[in-house]
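Excluded from the complex is one protein chain; the other protein chains are retained at their positions.
So, subunit A:
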Amino acid sequence: MVCNDMNDKAAVVRRIRFRLNGRQREAQVASHENLVDLLVRLDLFGARESCGQGLCGCCTVLVDDIAVSGCLTLAQLVDGCEVHTVEGLAEKGKLDFVQQAFIDEGAFQCGFCTPGFVMMTHELLKRIPEPSEPEIREYLSGNLCRCAAYPEIIRAVQTAARNRPDPAGVAGEHA
């Protein structure tokens, strides 16, 4: 059964089709699965569920180029959508400018929160190419770092803004 458009026929498990980091994918998805559950099943571990409540940003992914909490997104609803995760930012073995900036500034200790911060930084630089420090703080206030690398993270965002290749070089363009 291939079912792109959901209709009102009862179904707890559905086959969905969506683009993941630029590649067309299909998956059998149960109604209660969230997007992080689905990504993990597809062997992507960058988005991870931590708080599970929309608070911490560890599960940040882009759905149709909008940053959302994967932990609060029902996986069946990405049917027909374009999903981008941290794994799709650069080719295998390479890093994109935001990831590189986080390394250059030492903006993490354990790294658990880093994929979420990197994805949110992409979204921020898309909206505000040269953000001020208050703008960075406000934008990233929904991302928590339990190692408290906040000063370094703010510097990493500033470095990324300076090193940004060109306005089109945002998440997903490498796919």
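We adopt the following convention: a residue touches a chain if its C-beta (ideal position, glycine included) is under 8 Å from a C-beta of that chain, and two chains touch if they have at least 3 such contacts; residues count from 1.
One rule holds for everything that comes next: contacts and distances are computed from a predicted model.
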Any idea which of "Xanthine dehydrogenase family protein subunit M", "DNA-binding protein", "DNA metabolism protein" or "Fe-S cluster assembly ATPase SufC" UniProt assigns to the chain that's been left out? "Xanthine dehydrogenase family protein subunit M"
Among A:Thr60, A:Gln99 or A:Thr114, which residue is in touch with the absent chain? A:Thr60
Pick out which of A:Leu20, A:Val68 or A:Cys145 touches the chain that's been left out of the picture. A:Val68
Suppose we count only contacts with the excluded chain; which residues of subunit A make the list? 5-14, 30-32, 34, 52-55, 57, 60, 66-69, 71-74, 76-77, 120, 123, 138-139, 141-143
